[in-house]
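First the structure, which I've put down as structure tokens, then a few questions once you've had a look.
Only one protein chain is missing; all other protein chains are in place.
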Amino acid sequence: MVRTIEATRPISESIPTPPKIKVSLKINGDLKQLQIAPWTSLLDLLRDTLDLTGTKKGCDHGQCGACTVLVDGRRVNSCLTLAVMKDGSEVTTIEGLMADGKLHALQQAFIDHDAFQCGYCTPGQICSAAGLLAEGKAHTAEEIRELMSGNICRCGAYPNIVAAIQQAMSAMGGNS
Amino acid sequence: MAAYIGTPTSRIDGHAKVTGAAKYAAEFNAPGLAHASLVTSTITKGRIAKIDASEAMRVAGVIDVITHKNRPTMASRDKAYKDDVAAEGSPYRPLYDDEIKFNGQPVAVVVAADADIARFAASLVRVEYIEDPFVTDLLEQRDTAHEVERPSRPRGDAEAAFAAAEVRHEADYFIPTEYHNPMELFATTVTWEGDGKLTVYDKTQGVQNVQRYLVSVFGMKPDDLKVVSPYVGGAFGSGLRPQFQVALAVIAARALERSVRLVLTRPQMYGLSYRPATIEHLALGAKALGPLEAVMHEAIAQTSEYEDFNRNDVAWADQLYKCGNTRYSHKLAKLDVSTPSDMRAPGAASGVYALECAMDELAVALKMDPLQLRFVTYSDREQNADRPYSSKKLRECYRQGAAAFGWEKRNPEPRSMRDGSELVGWGMATGVWEALQMPLTVRIVMTANGHAEVSSATSDIGTGTYTIMAQVAADMLGLPIDNVSIKLGDSTLSESPVEGGSWLAASVANSIATTAEAIRKTLLGVTKTMPDSPLADAKPKDVMLADGKIVSKKDASRAIPIADVMRAGKLDRIDQKAAAPVKDDGKYARNTHSAVFVEVRVDEQIGVIRVTRVVSAAAAGRILNTKTAHSQLLGGVVWGIGMALHEETLTDHRFGRIMNANLGEYHMPVNADIYDINCFFVDEPDATINPMGIKGVGEIGIVGVAAAIANAVYHATGKRVRDLPITIDKLRRD
Partner (left out) sequence: MINFQYARPNEVADAVRQIAADPRARFIAGGTNLLDLMKSDVEQPSRLIDISRLPLKSVEETPDGGLRIGALVPNTDLAYHPLVESRYPLLASAIMAGASQQLRNMASTGGNLMQRTRCYYFYDIATPCNKREPGSGCSAIEGLNRMHAILGTSESCIAVYPSDMSIALAALEATVRVMGPGGERTMAFADFHRLPGDTPERDNNLEPNEIITAIELPPQGFAKNHSYLKIRDRLSYAFALVSVAAALEMDGEAVKEARLALGGVAHKPWRVEAAEAALAGQPANEASFAKAADIVLSGAKGFEHNAFKIDLARRAIIRTLTQAANGTPQSQSSKKIR
């Protein structure tokens, strides 16, 4: 039962989809020239077009943090970011955190402290934590908890996430 | 021998998860992959009068709009839709006909070149309905509820004993509908392999369950469809039954003969399954010291019009408290909603919440410390069948938990403990769950280079299955853990049940041991053929595999490297498949237990509640991995905090629609809600339950937590809130 609706549909009647726009993005260090429809979120661009599926979709409405990536060094929800609006930006995803084949201190700390179970919120947690370290505003466990509250972990690994971030903070010479 | 079992081994899948390499159901690709988006019902009950997809079909890039009118052939008999863990009744059939059974039911699948186009086109599909009257409110249907089972036979005369008891407590408790809300959106990617063959990447806790379901619904040959699910982004029971996205994705793939991906939106997931709203009626009678005089527990839970879902909410007192007079009843009220399902500790999370709050209220009435009440009513025998436990270290949980918490410093008077503007409350409760084992087959392929591949069609939903399988196999085969690789989440692997009920660890670990034993026997057999074998006289029970050798247990110097044995036997590989026997002669009760102690701080003026300290001491047999098992307990406690304070599904019963079907207004705990949680296991050797003494830890962590919090809130404020969640407004309620 193959359907051939595409072929039989009169072109004149069709409702067009938005024209794609040329966008350049530096993703995990690679400069990419892309053609992107305006309605495509940065999250869908990463997952569906670029096959960078480490960034997760948990709600698509900025309510869970699973899609957190770093744009120009700041943590944002990629689900509520239109990719075309980030033309010229640098995007770092979980796939871009390793350097020279070595895990980022946060990645190692998350393993050490069992700071995840199912692993689905984990890339977002780690990118969010990387953003938190860069901000330099969290010094106590209390402050880490508050500033990591935009990342929901349904498995309930929160205390281990805080411990992992504290470990990475000390490893990276920050204050904890 | 136990180099890995019992240690805090880090997850072997950790690297994949922290680097983003772990692939979940929506992350598999195929050439020409099409994307599907759903149109769901905006009415609660009735029929579809008309679906106008003409505008959607005009959108450039739309491939098709599939409805009940133009879907491919599906089975017509109910039986074809019954999966391994289906509830009693007539299962919902996605896109089968024009009947609407619940709000949010899928009515059309829009397939397009990309996901944005599919979503846009879905918004253009116009559906007209003929609406029927409906009911979605449990409280409205309470009186029509029908008794579905007698979970435990009545003993003595509970009514008379209750009436005659010196001290009585009787009350209704309420648990609202709660959603699993795993972080991963339910999703399926179907890849069209040609000739009608399909590979189905699905979010599920049971690849073989889904495989059998799809084969049956679509009348396919079993070999033409395989289900794959290497990583699952949380499930908590929501992935036990095949959910509608998998059937719909397969419908689309078969209709279009191409690869299709369907990712549900978060609101659409509220059309899947959930923990049912339940009214729990408790009546406890007691005298000053000694066993309970009477326990009566009645649950009234909601279910759908088309299936009866029920779990044991009411008979948990049989596992915990000495009492000669009990009566239990479980009723279901049918509503125009989707069928509920198992959600972490189904039955126990809700039923034990009510029981343990009632015990606390009874302790208040008795003017007795609630912990002391647990000791004086403690039962060393399971009450209903009057049988011993395979093991029950609940007393140790109480003792060690109370010591770690500092319970002896508790002032029993409500509102007596303060810290500045905050009232401090200490509460406790008991947890209990079943310790089950299911038939499960493990295959081990050991190669001469000292590598073993261990596989079974089970799943790892974050529980740590990969890691415990590797630990057990490494120890049983005497290999470094890095030489063991694990395969799971593939329906073509050896037989496994769905992963649920905390039964997987015991089932898979014992089966790995059984399979390893077969390998050991094979190796020992070969050694007999070797000249001057130091193991010539050895029997299978006399030898073990350790450090890459087969070695005598009595004399470690009598050993032969496994590689040498395999060479001698001209074996490139040893391939064994076996299942541990599952024996339960009913002589012993099999349970895990826990004691939970909680401190809350409640701002006296404002009513903000903070759970500042939790101690959870659990007895769960042998712990395979102290790190991942600890995480299971911890996660259970966080769930208990959500259950106690946050989680609630808000349905507007005028529309039959869930109004907070998202993660913004369906509140679950965030990092700031979670303070100090101290979880640990007490030592509980169990030589009876199964050869390895394993009980499972997935559910026990949540049971009792909400009750301990509710009891602590009462102790802090003097206010008893029996209907969850305990929100700020309820503390001020008259």
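Order of writing sets the labels: A and B. Residues in every chain begin at 1.
Just so it is clear, a residue touches a chain if its C-beta (ideal position, glycine included) is under 8 Å from a C-beta of that chain, and two chains touch if they have at least 3 such contacts.
All figures in this text were calculated on a predicted structure; none of them were measured in a lab.
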{"item": "Where the missing chain makes contact, among the chains that are shown", "value": "A, B"}
{"item": "Residue, one of A:Leu80, A:Leu103, A:Leu133 or A:Ala171, that touches the chain absent here", "value": "A:Leu80"}
{"item": "Contact residue for the chain not shown (choose from B:Ala160, B:Ala385, B:Ala556 or B:Met659)", "value": "B:Met659"}
{"item": "Sole residue of A:Thr55, A:Thr68 or A:Asn160 that reaches the chain not shown, by the stated touch rule", "value": "A:Thr68"}
{"item": "Interface with the unshown chain - residue positions in subunit A", "value": "15-18, 21, 38-39, 41, 60-62, 65, 68, 74-77, 80-82, 84-85, 128, 131-132, 135, 137, 140, 142-143, 145-147, 149-152"}
{"item": "Residues from subunit B at the interface with the omitted partner, ascending", "value": "42, 116, 119-120, 123, 421-422, 601, 603, 605-608, 610, 645-646, 650, 652, 654-655, 657, 659-660, 664-665, 667, 669-673, 727-729, 732-733"}
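Following the convention adopted for this analysis, only the chains that are shown with their structure count from here on.
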{"item": "Residues on subunit B engaged by subunit A in the complex (per definition of touch)", "value": "10-11, 13-24, 26-27, 29, 35, 55, 57-64, 72, 114-117, 120, 124, 180-185, 231-236, 254-257, 263, 265-266, 461-464, 627-628, 630-632, 634-639, 662-664, 668-672, 674, 676-677"}
{"item": "Subunit A residues within the subunit B interface of the complex", "value": "1-3, 5-6, 9, 13-17, 37, 39-40, 44, 47-48, 51-61, 63-64, 66, 93-95, 97-98, 103, 107-108, 110-112, 114, 116-123, 126, 144-146, 148-162"}
